[in-house]
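The complex is shown incomplete by one protein chain, all other protein chains being positioned as in the whole.
Note that the chains take the letters A, B and C in the order they are written out, and that residue 1 is the start of every chain.
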Amino acid sequence: MEQIERIGVSLDKKLLSMFDKLIAKKGYPNRSEAIRDLIRRQLSGDQLQDPKAQAVGAVFLVYDHDSTKLMQKLTDLQHSHILHTISSMHIHMDEHNCLEVIVLRGQAGEINKMADSLLSMKGVKLGRTNLLATEPT
Amino acid sequence: MEQIERIGVSLDKKLLSMFDKLIAKKGYPNRSEAIRDLIRRQLSGDQLQDPKAQAVGAVFLVYDHDSTKLMQKLTDLQHSHILHTISSMHIHMDEHNCLEVIVLRGQAGEINKMADSLLSMKGVKLGRTNLLATEPT
Amino acid sequence: MEQIERIGVSLDKKLLSMFDKLIAKKGYPNRSEAIRDLIRRQLSGDQLQDPKAQAVGAVFLVYDHDSTKLMQKLTDLQHSHILHTISSMHIHMDEHNCLEVIVLRGQAGEINKMADSLLSMKGVKLGRTNLLATEPT
Partner (left out) sequence: MEQIERIGVSLDKKLLSMFDKLIAKKGYPNRSEAIRDLIRRQLSGDQLQDPKAQAVGAVFLVYDHDSTKLMQKLTDLQHSHILHTISSMHIHMDEHNCLEVIVLRGQAGEINKMADSLLSMKGVKLGRTNLLATEPT
């Protein structure tokens, strides 16, 4: 079970009132939740500077499904790779374009390398990779 | 059918040789593909500065599935929203943590707003949003 | 004079201990200062989404001082522009390369436009722009 601590934070009134407005706009239920989010995000960013950090990554790519060879290669890459592809999702966007989201787990550096291999394939038009450090949240 | 044009680009030898090394490392089949990728990425980034740009977004969030209320709220939010949730994917990461990838389509500004509502929920530990402009690639 | 408030934040022990380690590494004197920084950064990021937000920006560019026309154009641009160039700093890096930091004040959108004009000039090899929202920190 998680043990909860309560800490005190001093900040000037004006900064607090601006923060309150921002978190209301974003829909946070209270200040603690908003501050925990800021802290978790900073920790995750810091951990990911180490290429050996355990992470989960989503590679998000748009490609032309007419390049049939590409679909085969995408599948092969996912199977051959030392990383565990946890899962992938395929979405038909329009006549020509598909969106594929591929979720990988492993070391941050390895996920980035795999993402580079995916995003550099001919037929892949656009892509992004998102990493989250998983070790100790 | 796409019409292909061929343009000439001048660059100094040293820059070219460094670029060749980088794209080999990333796995690009040739220079044209690598340069097209750079161009598409810049265009997509530029389009997304307009909150009304048509986009597809993936919200990527890690949460504690013990917060059963959260799962209900996540589902409600996806159904109630004016954005089309195209699809979502749920992955069991460990005893406590789930990863959910939610793909949305709509205006960039609306996707960001929806992402804020998702990421600010109690129980959501980490999250990122990825947007790609879809209009004219 | 600033009025200071003190708020309470609940977070679980493990998250707190990881945060404590990170802020020690970064050199923060205490948790409040670290949390205020997170809050200010989030507010500044949020404000800058509005192109009309008051901001100060630093354009940071590396160029070849052999392109003598470039230096003239850089100076002209700074004088002609509706933005106030507050200040600029010129650094000799090596035989060929200079670094110039140009500080501008005005609306975020205008600063970005001016930065684009600077960074797209022939002879400018690399550049970045940094914006900070100034209105209400």
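The working rule: contacts are C-beta pairs under 8 Å (C-beta built on N, C-alpha and C of every residue); 3 or more make two chains touch, one makes a residue touch a chain.
All of these numbers come straight from a predicted model, not from anything done at the bench.
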Contact list for the unshown chain, restricted to visible chains: B, C
Interface with the unshown chain - residue positions in subunit C: 23, 25-29, 33-34, 37, 40-41, 44, 56, 58, 60, 62, 86-87, 89, 91, 93, 97, 99, 101, 103, 105, 116-117, 119-122, 124-126, 128, 130, 132, 134, 137
Residue numbers in subunit B that touch the chain omitted from display: 2-16, 18-19, 22, 31-32, 35-36, 38-40, 42-43, 46, 136-137
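Methods note: only the chains that are shown with their structure count from here on.
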Mutual neighbours - chains that touch subunit A and subunit C alike: none
Cα superposition angle of subunit B on its copy subunit C, in degrees to the nearest 5: 180
Interface composition of copies subunit A and subunit B: same or different, split at half: same
Junction residues of subunit C, two or more chains touched: none
